[in-house]
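Every protein chain but one is kept in place in this view of the complex.
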Amino acid sequence: MTDVALFGAGRIGKIHAGNLVRQPGVTLKYVVDVNAAAAGELAQKYGAKVGSADQAFGDAAVKAAVIASSTDTHAELIRRAAAAKKAIFCEKPVDLSLSRARECQQAVADAGVTCLIGFQRRYDPTFAALKERLAAGEIGEPEMLVITSRDPGAPPVDYIKVSGGIFKDMLIHDFDIFRWIVGDEAASVYATGSCLTDPAIATAGDIDSTAVTIRTRKGRLAQINTSRRAAYGYDQRFEVLGSKGMLQAGNHTPTEVTAATAASVSCDKPEHFFLERYAKAYANEMAHFFDALAKRSPVRTSIDDGVRALELADAATTSWREKRIVEL
Amino acid sequence: MTDVALFGAGRIGKIHAGNLVRQPGVTLKYVVDVNAAAAGELAQKYGAKVGSADQAFGDAAVKAAVIASSTDTHAELIRRAAAAKKAIFCEKPVDLSLSRARECQQAVADAGVTCLIGFQRRYDPTFAALKERLAAGEIGEPEMLVITSRDPGAPPVDYIKVSGGIFKDMLIHDFDIFRWIVGDEAASVYATGSCLTDPAIATAGDIDSTAVTIRTRKGRLAQINTSRRAAYGYDQRFEVLGSKGMLQAGNHTPTEVTAATAASVSCDKPEHFFLERYAKAYANEMAHFFDALAKRSPVRTSIDDGVRALELADAATTSWREKRIVEL
Amino acid sequence: MTDVALFGAGRIGKIHAGNLVRQPGVTLKYVVDVNAAAAGELAQKYGAKVGSADQAFGDAAVKAAVIASSTDTHAELIRRAAAAKKAIFCEKPVDLSLSRARECQQAVADAGVTCLIGFQRRYDPTFAALKERLAAGEIGEPEMLVITSRDPGAPPVDYIKVSGGIFKDMLIHDFDIFRWIVGDEAASVYATGSCLTDPAIATAGDIDSTAVTIRTRKGRLAQINTSRRAAYGYDQRFEVLGSKGMLQAGNHTPTEVTAATAASVSCDKPEHFFLERYAKAYANEMAHFFDALAKRSPVRTSIDDGVRALELADAATTSWREKRIVEL
Partner (left out) sequence: MTDVALFGAGRIGKIHAGNLVRQPGVTLKYVVDVNAAAAGELAQKYGAKVGSADQAFGDAAVKAAVIASSTDTHAELIRRAAAAKKAIFCEKPVDLSLSRARECQQAVADAGVTCLIGFQRRYDPTFAALKERLAAGEIGEPEMLVITSRDPGAPPVDYIKVSGGIFKDMLIHDFDIFRWIVGDEAASVYATGSCLTDPAIATAGDIDSTAVTIRTRKGRLAQINTSRRAAYGYDQRFEVLGSKGMLQAGNHTPTEVTAATAASVSCDKPEHFFLERYAKAYANEMAHFFDALAKRSPVRTSIDDGVRALELADAATTSWREKRIVEL
């Protein structure tokens, strides 16, 4: 049996709790959260205890830490988990600071523990199938990637203020997809953007609409278009043009109903937001984590991936702020 | 807590077991199967006991029986469960004999117990959403229904021989969909068919391809086309034309990947077969059953629905065998 | 140069006139219509003369007659054209009476002239491509055909009264598609139907919604569903299941615009009605006619096809009226 400590009993913590208790041989032992009520409720639901970080890290039976607490706690928890030789499953981002993220990366490497960073999109059935087919050579070598990544609506401005900005908060997923799909590292990054949906976002020093271009060392090209607001819901698509064709990953819909009336022929809007769209991805991600632990095999989304995506987010932020192309 | 006895530890029994243990407050107490090894394996997986029917029906703590054993055992188990005042979840069909099915219907009515018959398609997200939108008047009154229902391949001929024939074995689901969607009862049934995929099916006295037409009392029209073999997989669609438009239920696919190459532009084939296509339907169906028990509300697919669908299957069989239109 | 006489200067006559003047080496010499104003207008537009049937048939320079006048004039014009050794292009149906249609068939055979009947759907790019791929063996042998054929709205009741009924007026096209695609002749026909959209149609002795099933000599199955009213426009689809897969012919749309809003994700409704949907089919049909004349090759839609489709329409009418299966 693998005992696990979960840090964070909020929205995403609950998702992870539900998925981890379904893994064969896995027990949720501790729920750790500064919000005692939330911790208690979640612990009770799955027969776990409310615990402190000290308890969790000090308990030799605990083999893994699932970190789903707020971003500013990630680095410290990763370091403590690594020191305690626990396997780590940590939500993205590693940290908002690249130097702290690199310290975490070093700590994980020194401890020799498994560390999965929660880029859950790589575990989405559609995205993962596309990647497999690309890797199998179905469209030859990748040449161009276009990512469309739009949220149904912006988060509260108070969240935006502490989010690290749109590139670290939202596009970090897209930077990870870029690295995963294009199969080459960025040589230059250009980012521009605007505040088009809500002036309060500009007041908070951020933007809500961005256009990013990455050119890789081999000359491959990627474009990412992002908005905090799509009236029709959560838009999560990408397409890759290769030397022998194109693979496209489309949106998922709740149903396959089509309606034809005097007004229109219509189908479902995309799944509303990430909890719906990536429900299977989160489940697959957790299964992958414990499978990797069992097989002592590498994880698909390592802390190195976490650091690399953050480097791109930093470069994009610089490009946007300083209105220049950033070479990497 | 609701203790449950499961009858049948085969393919569909395993699906139901997995779904029922996920219901809050529900415990799988007994697994009953003549195949002791299968019963033992499933019981162990979910912490249940292997038991006999006598044990299960005699245990006052058992509140519900989930019947997933072979068709020829359904009637006896329904009667015993009703007599023991257990709520019943029974796979379709009630029985191959209409008279025995009616006896079960009477037994259930006399005992006043809940009895859900496993027409799982009504719980499919796409089909259920279509039904809701139809009921909400989105396309006015239904006028015509076209059902396409094709399996990826025929079952073994030994199964076909005891299956009751294609109308009771395969189209019974389509007859249920017809009743659910058209909102009127059949006045006449015409069925024809052929053996086109495997002569052994004809030797077994059955057909593998059918075309059924139903006219209702209000003059509404339904056509069902069915085949035991679709090279591209499990094809489960229907469309309803109403006075103000049309609603179509399309196939589900494993992913939303599209590939464009020099050869073609292609997307996924439909989910392979019923276990994949109706995975969510089976989960929703089980949740609905326990929800109905908790709320003492009627089930969406009652034993009356089971008997009505069987009546249509009998009428279609007669129409096909005797080459005549059957009035109901 | 091929001189041509056109009979009928109404809606469909104008379409044919526009297409025939585009054929290289073809001249529209006479326009014949009892409505002198209509004949005059059309003749002037294309530099032709208004003429009488006597003039047209008596002019040795006229090599072909295009008959687009009202149905009740077809038989007489076919016979006169055949007698005058003109090639014939005649709108469907040959005649409402099967015996008169057979007389025309005989007259054409005796004269040895080319006679194309205007089943324009066989010249539609989508339908024709499907047929070619089917003939090339892409899905093996055809087993089942499902035709959906719905008009955007019913014609005036005064037209319906003289139309010969829905089977001869509307489904005759579908019967032709059936023969063309299934590759076998009908052994039995079952037709049922209702008046669901307008009681005046019932008063006129007709129906507006039909469900037809045909079983062929080889046991292949076809189902046709038809309505005089589809709120969303002209619905012209069919699909054929074969031993190795399925081919589907979908609707054409005016544009490829998709709109995603808070309300829905929608695309275009189908082309509004036959003039729009079959614009290319009519053009291809006319080109095929003159191409067949030039090459002395058979036409794709002969008068034999016209008679056969009428036989099926007659059988369906009998089946519906007498509530019985009609053997052929």
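Order of writing sets the labels: A, B and C. Residues in every chain begin at 1.
The criterion applied here is as follows: contacts are C-beta pairs under 8 Å (C-beta built on N, C-alpha and C of every residue); 3 or more make two chains touch, one makes a residue touch a chain.
Keep in mind the model is a prediction, meaning the values are calculated, not measured.
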Query raised in the report: Can you list the shown chains that the hidden chain touches?
Result: A, B, C
Query raised in the report: For the full complex, which residue in B:V34, B:C267 or B:A294 touches the chain that was left out?
Result: B:C267
Query raised in the report: Quick one: which of A:A68, A:A101 or A:C195 touches the chain that's been left out?
Result: A:C195
Report summary line: Sole touch to the unshown chain from C:L20, C:I139, C:I207 or C:A222: residue C:I139
Query raised in the report: Just one of A:S227, A:S266 or A:T317 touches the chain that is missing; which is it?
Result: A:S227
Query - Touching residues on chain B - with respect to the absent chain - result: 230-232, 260-262, 264-270
Requested in this report: Provide the residue numbers of chain A that touch the chain removed from this figure.
Outcome: 139-140, 143-144, 146, 148, 150, 188, 190, 192-197, 209-211, 213, 215, 219-223, 225, 227, 229-232, 235, 241-246, 323-325
Requested in this report: For the chain that got dropped from the picture, name the residues of chain C it touches.
Outcome: 125-126, 129-130, 133, 138-139, 244-252, 254-262
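To be clear about the criterion, only the chains that are shown with their structure count from here on.
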Query - Innermost chain, taking as reference the mean of every protein Cα atom displayed - result: B
Report summary line: Expressed as a multiple of 5 degrees between 0 and 180, the CA superposition of chain B onto chain C rotates by 180
Query raised in the report: Across all chain pairs, which one has the most C-beta contacts?
Result: B-C
Query raised in the report: Taking all residue numbers at the chain A/chain C interface, are over half used by both copies (same) or under half (different)?
Result: same
Query raised in the report: Counting in whole Å, what is the centre-to-centre distance of chain B and chain C, each centre being its mean C-alpha position?
Result: 42
Query raised in the report: So how far apart, in whole Å, are chain A and chain C when each is placed at the average of its C-alpha atoms?
Result: 57
Report summary line: Multi-partner residues in chain C (2 or more other chains touched) are 230-232, 235
